[in-house]
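The structure follows.
Moving on, here comes chain A:
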Amino acid sequence: MAEKTGSKDLELLTFKVADQEYSLDIMSVREIRGWTRTTPMPHAPAYMRGVINLRGTVLPVMDLARRLNLPSQDTNDRNVIIVVHLNGVMTGLLVDAVSDIVAMRRDDLKPPPEMTSDAQASVVRALTVIDDRMIRVLDLGAVVPARTDEIA
Partner candidate 1 sequence: MSDQNDPMADIRASFFVECEELLEALQDGLGSLDDGVGDSETINVVFRAVHSIKGGAGAFGLEHLVRFAHRYETVLDEVRSNGLTPDHENVKLFFRAADHLSDLVRASRDGLTVPQDAGDALLAELDAMLGTPAETDEASAQVEFTPLGIGIDLGDLDAPFDAGSAPSTRWSIRFQPRAELYETGNEPQILLRNLARLGTADVTCDVGALPLLLELSPETPHLAWTIALDADVSEAEIREVFEFVDGLCDLEVSLALYDDNTASTAERPPAADVNAPAGVTLPQPDTAPQDMPAPPPARRAAEPPARSVVRVDLERIERLVNLVGELVINQAMLAQSLVSAGLSPHSDAMNGLEEFQRLTRDIQDSVMMIRAQPVKSLFQRMSRIVREASAAVGKEVRLVTDGEATEVDKTVIERLADPLTHMIRNAVDHGLEPGADRVSAGKSAEGTVRLSAAHRSGRVIIELSDDGGGINRPRVLQIARTKGLIPPEASLSDTEIDNLLFLPGFSTAESVSNLSGRGVGMDVVRTAIQQLGGRISIQSESGQGTTFTISLPLTLAVLDGMVVDVAGETMVLPLNVVVETLSLGPDDVQMLRPGAELVRVRGGFVPLYDLGAMLGYRSRRTDYTGCIVLLISLDDGNRAALVIDGIEDQRQVVIKGLDDSFFRAPGIAAATILGDGQIALILDPADVIAGCLVPLPVDARLPDRSSKEERLEHG
Partner candidate 2 sequence: MTLTVLAVDDSRTMRDMIRLALVPNGFSVHVAEDGLDGLDVLSGLAPDVIITDINMPRMDGFGFIDAVRAQEDHRATPILVLTTESAADLKMRARNAGATGWIVKPFDPGKLVKALHMVTG
């Protein structure tokens, strides 16, 4: 386990949310779409942006800034929806812009410092530094809430 190899075994998609840099394992990303108008869901939590038509299926879209308790900005044509895949379910994540795809080694990920007060602590899986910028790696399972109303 401790053996260090030089090969890069991880690719991260980096993107900006409220001027902060975040990333996701590229393996969980299905596609990136331009902004389209969402249909709002009544009584939804504020981070639930609404639903869009993804080639004939209904895709729920989450406002990632709201989800991370960051100041939400007005959406415009430059906004992007990252379609992610988790446990067989697709979800859209509304972000400001996609930056890059970065290949790196898993070993270069650092666990996030314990920040009990930070609402982000539970959703940030790791930190890494790319070109002197700190990039947060999101834990997708923690970002997208599980459905809670399944029949027991």
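Heads up, the rule we're going with is that a residue touches a chain if its C-beta (ideal position, glycine included) is under 8 Å from a C-beta of that chain, and two chains touch if they have at least 3 such contacts; residues count from 1.
The candidates were selected such that all candidates are chains of the complex that A comes from, given by their letters.
Keep in mind that this is a model prediction, so the values were computed, not measured.
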Complex member touching chain A, one of 1 or 2 | 1
Which residues of chain A touch candidate 1 in the complex?
-> 37, 39-48, 51-53, 56-58, 60, 62, 67, 69, 89-91, 119, 142, 144-149, 151-152
